[in-house]
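A single protein chain has been removed from this complex, and every other one stays in its place.
Chain naming follows the written order as A, B, C and D, and within any one chain the residues start at number 1.
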Amino acid sequence: MWENFGFEFVNYYFIPGLVLGCIYALGAIGITLTFGILRFANFAHGEIMMTGAFLTWTFLEISNIFLGFYMHPLIACTPAIFIAIFLALSVDRYFYKPFRDSPTIIIVMASFGMMLIIRSLVQVIWGPNQITFVKGIAKPNSYLKDFSSSMDMMLLVPSKHLFIILGTIIIMLAFNYMLTSTRIGKAMRAVSDSPDLAKVTGIDVEQVIRATWIVGGFCAVMAGVFMAMDTQFIMSTMGFRMLLPMFAAAILGGIGRPFGAVLGGLVIGFAEELSAYPWFGNGPLLSPGYKSGVAFSILVLMLVFRPSGILKGRVF
Amino acid sequence: MSSIKSIMTVKDLFAGYGETEILHGINISVNDGEIVSIIGPNGAGKSTVLKAILSQIKINQGSINLLGKNIVSIPTSQIITKGISYVPQTNNVFVSLSVEENLEMGAWVNPNNTQVKLQEMYELFPDLGEKRKQPAGSLSGGQRQMVAMAKSLMVDAKILLLDEPTAGLSPKYRSEIFSTVRKINGSGVPILMVEQNAKQALGVSDRAYILVDGFNRYDGTGDELLKDKEVARMFLGSRD
Amino acid sequence: MDELIGYFLYFLSLLSVGGIYALLALGLNVNWGFAGLFNAGIAGFAAVGAYTFAILTTAESTFHYGGLGLPIIIGEISAFLIAGIIAAVIGIISIRLRADYLAIATIGIAEIIKLIFKNQVDITNGPRGINKIPRTWEHFSESRYFSQPILSWIGDNQFWQAFFDSLVNWWWQPLFAATILFFVFVVYMMLERARVSPWGRMMTAIRENEDAARAAGKDVTRRRVEAFIIGTMIMGLAGALLAQHLRFIEPTHTFDPSKMTFLVWVMLIAGGSGNNRGAILGAFLIWFVWSASELFLNGFIDIVANIFNGIDVSMLKNRSGYLRMLLIGLVLQFVLQKYPKGILPERRPAAPGE
Amino acid sequence: KVGNPMAVTGPIPDLVAPMLLAVDLAEKHVNEQGGLFADGQKYTIVRADSGCDPTAAVDAVTKLVNVEQVSAIIGPVCSGATIAQAQSVTMPAGVVTLSVSASSPAISSLESGTDLVFRTAASDAFQGKALAELAIANGIMDLAISYANDDYNAAIAAVFASNYEILGGTITANEAHEPDKSSYRSEVATLGADTNNLALFAYYGSSGITILRNSLETGAFDLFFGADGMAAQEVIDQIGAENLGNAFFTTSTSDQTTNAFGAWKAAADAANVPAADPFVPNSYDAAFMMALAIEKLGSGDRAGIASALRAIANGPGEVILPGEFAKAKAILAAGGSIHYVGASGPQDFFNNGDVAGFFSKNTVVDGAWKAEIIK
Partner (left out) sequence: MVAVETLRVNNLMKSFGGLEAVKGISFSVQEGSIFGLIGPNGAGKTTTFNIIAGAERPTSGNVLLNGKDVTGLSSEKLYKLGLVRTFQLSHEYPQMTSLENLMVAASDQPGEKIFMNWLAPKTVASREKEVLERALDSLNFLGLSHVKDELAGNLSGGQKKLLELGRTMMTDAKLVLLDEPGAGVNPTLMLKIIEMIRRLNQERGYTFCIIEHDMDLIADLCEKIVVLAEGSILTEGSMTEVRANEKVIDAYFGGDLE
């Protein structure tokens, strides 16, 4: 059956790439939405993601104190999602709304300011240090392992990764359905085309924008929680670290294209992990010191040769 | 003769953009069943009147009544809900939505019988039926204009505002638009339109207003204005 | 007395760093304010200038390539030119991208530049950085300079040693600040002249409507590359001055985009993009707020500690760095809401020559 | 009044937070035990944020030196920031810098004869060598190296690698990694192709823990060792003691059996400061020694501090342990001389301001790091 090469590749490179790609993809959805509808690159997006993870952790701790056990993070994140969405909506109301009619750059700057504010607040409240999200190390899912070894393969996938991959797929499908088939989804695209025209067509643009933040905030928190589940710790800078790859994923996929974002996320995730694969000889293909350069190189090449993204998205 | 029912009245309207005032006391009224045109030189403030009605710019003074209710300073989306349908002069279709989706968006405030309406529109504009899945952004200038018209007809409006609906259309379509305008009007929808194809516009209009530099200059029935020598020379491009 | 001198020296350092940032902001103004190019790779281009300068002017070293020991002015000119050459290459590749896309591409390129400086250890000493970079004026007191002509014609080593020892230890500081301000002034004059000229008008046209500009015979692509190059060359020069100011550069933190690139953007937007004077004003203002906020915040925490006698402020103190970031974020929001077009908004000349 | 620029913000807040506490503790000890000089003046430490960033450090120290008019600087955390602020600000101004954790070998050659830069942490040149010897002594003859690509870790990894090879070890792979990524699975998989031993040089907070976890999850490595940046309680808390049976890290703390360390440990525990975390004792030593030096000098005059510092640190004189400020003050007042023996080692300065480090091997015992002196 499979020779050794295959397992190693799947277990150490393919699955990690997929997981990373899923996280990037979820984050990229929010970015692609704000980019498409509000027409600006939201630098505070990573911070919403990070705040969601911190809130989830807080609820985990609360549940431990009051219930005596830790809930599953995917349950604990429910209240966190509401709070994070509330946060996103109030930021929009007080810091972005005044700039609706200003040039994009102003609102980009405002989002940069928000990034600083949110992150500093988190650092003042929770402290700048790393916080353990889940202790210990994740052993491969034993069911999957037994199952695959009986098939003469060896899949070493921890359960947390299964959660992440499945969760992402479900969110993606729901999201795509919303955008192409629901009224509010189509209205989002209409507003993305021309807010002025949407207004005189009777669409409540502010309502659409709120919907955008709700969806974007939801995906961001999920990305944050997934990421925390994967790395098992949370940190105030985790949002910013993820931000640029997420931008890259959003653009790579084609702005305004949710499936594009997934594809972009996967490409970036894979590329980062696979650049260290010993394709030729024994050493890694590229020194891991250049790892973060991989995402950017792909991005730059992509932008230059096909600026509309893998799936044709909007080009400004 | 039954009493004339007024649908919309604009009274002593002063409005403009930021500091600059463009309209200096405009009066316009549209009665039930009428087609009313606004004509005038470029930059006279015709489009601005429509924008003011839709609450898109700041109104300094004056009143706008729709079916007896003052609609000054009501948010745009609510004005649309109250029954005004509007086709802007430029930028009047969603370029990345398909033709069909554009029309669906037109039915936003009242989505109940969208399917029926869609069929009606495709009959009215057969060209659009062919291109229903195509993004509106890839249509020619004239085709877009049709999408925009059709989009505004997707709801049963109390009054239809058109900003130069025939600009850029071929003579054939232009005539068709004017006859569509008549048809729509015939079904009971009053229409207020801004036009530069002044002669044809006056031809189909019950009444018309001529604006110059933000003031009412002339008004009268379509025929009166068409026959007026001075009006013809100054605004209709007639050669003496 | 010492205190007064202290404040004076701090003021000079505000001027020096403010001036360096003013150059960066002017460079960005050429990119963004004039040509509408969203360059978010400022830190990368400044790094190119700084490294060029450092490698050319430091004394021979075993840690990194060269240490060519060339005169400072040659280092500055080279920083200017090399940044331009790199920008030309990048520009030709990526200039077709519009606004936000170009931003993200340039962020990526800056990141790649940083990674190269970090990983090409033979040339740059990697993350451990380059050290002992000469600083204008102060460098004359190094023996490798005063033992060379022209200074050696005037006096021998002992003479110079004694001379420099006789000066107050901050003698060079006003001169260094003045040199930076001189650069700012020259760049400002040249850019201002260009801005009100047909060139500036053409750039604005290209920024506003590319298709129309093209139909009016403007070579849009070339012009955008040109503006990109001019802007980044100024950034390269600023990088060289920054290297002198710090006297030590390393790739990771010195050229951290989330600080440097972002700060310069804030400066330009707050000052008024498209307006050269705005760029300069923004740079000094924001740098002042950035730098002095630490003093104010510390003072404020002390006051709080005094008022609520006994409460433990050490947590606040230890997190004051974050409070400071918070403050900067709030200041930025305030400026944006109050002056959405910047403190000195862009004003196109109404008619030529005005 | 002493300036204390630390990387409050920046890439390694985890590491710095307890160091700040240690500095505060030293300040408290001094002030509780009579303050400075005969009139009991307050020993004030003015904190600033050097952000591990040369630009920020230069700016922060400029303010400390010029506006706050501090007598000396106890130092920036990162080597780069330390070098920059020294060259750009303190050396031209003639102010002493006493760094708490800058361990780069480059600092040894920073000043030539100005006697203005000191540090309480040993140069990586020493620790890298000690670690290499330790590895060989433990029978680890082949290994892969992964180091975070920053000034501290790159430096110590280089020293370690050359010493290890000289001692006869085989390095199967030696790669830098980019800190702050969320996954290193592919890196560890590639590095682990030919060996099960990983020499890991990283700050635990930015990549160390993740690499440990990824290695354990993928089974790429089962034995880990490395230096200072990793030996923190947080590592055990996150990974779990049961998974760290085969891990040891060296630190440049002192022999934990000495009186000096005992005294420090008692004081630190009382104040809730993690006594054995990386560079925490060094930070305390720096702040405390600076107070001693100023006391010895009798004024906050910048010029005399360097020699006073040498006098109290290098002896000869009565031995002073951490926390014993009142005792030292009394001896100095009586005209005697003192010799401070620090929490992190004897702290005798060489000519270039360096100290010889004491290194310990830290292993996990009962859910905490247990140190054992090796050199």
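Note that contacts are C-beta pairs under 8 Å (C-beta built on N, C-alpha and C of every residue); 3 or more make two chains touch, one makes a residue touch a chain.
Note that this is a predicted model, so its numbers are computed, not measured.
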Chains on display which the left-out chain touches in the complete complex: B, C
Contacting the left-out chain in the complete assembly, out of B:Asp32, B:Asp127 or B:Asp206: B:Asp127
Sole residue of C:Glu138, C:Glu226 or C:Glu294 that reaches the chain not shown, by the stated touch rule: C:Glu226
Given C:Ser16, C:Asn39, C:Thr136 or C:Thr204, the one touching the chain that is not displayed: C:Thr204
Those residues of subunit B which, in the complete complex, touch the missing chain: 17, 39-44, 46-47, 89-90, 127, 138-143, 145-146, 164, 167-176, 196-199, 233-239
Touch list for subunit C against the chain that is not drawn: 190, 193-194, 197-199, 201-202, 204-205, 208-209, 211-220, 226, 230, 348, 350-353
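Just so it is clear, only the chains that are shown with their structure count from here on.
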Distance between the centres, which are taken as Cα means, of subunit D and subunit A, whole angstrom: 37
Centre distance in Å when subunit A and subunit C are each reduced to the mean of their C-alpha atoms: 33
Distance from subunit B to subunit A - Cα centre to Cα centre, in angstrom: 45
For subunit D, residues that touch 2 or more chains besides their own: 9, 17, 149, 176, 178
Residues of subunit C whose C-beta touches two or more other chains: 115, 118-119, 319, 322, 325
Touching pairs among all chains present in the structure: A-B, A-C, A-D, C-D
Of all residues in subunit D, those that touch subunit A in their complex: 9, 13-14, 17, 146, 149, 173, 175-178, 180-187, 189-190, 193-194, 205, 209-210, 213, 216-220, 234, 237-240, 243
Touch list for subunit D against partner subunit C, complex: 8-11, 17, 20-21, 24, 46-49, 51-56, 58-60, 62-63, 65-67, 69, 78-81, 83-84, 87-88, 92-94, 104, 106, 110, 149-151, 154-155, 176, 178
Contact footprint of subunit D on subunit C as seen in their complex: 2-3, 5-7, 9-10, 13, 17, 63, 115, 118-119, 121, 126-129, 131-132, 135, 138, 169-170, 172, 242, 245-250, 252-254, 256, 259-260, 291, 294-295, 298, 314, 317-322, 324-325
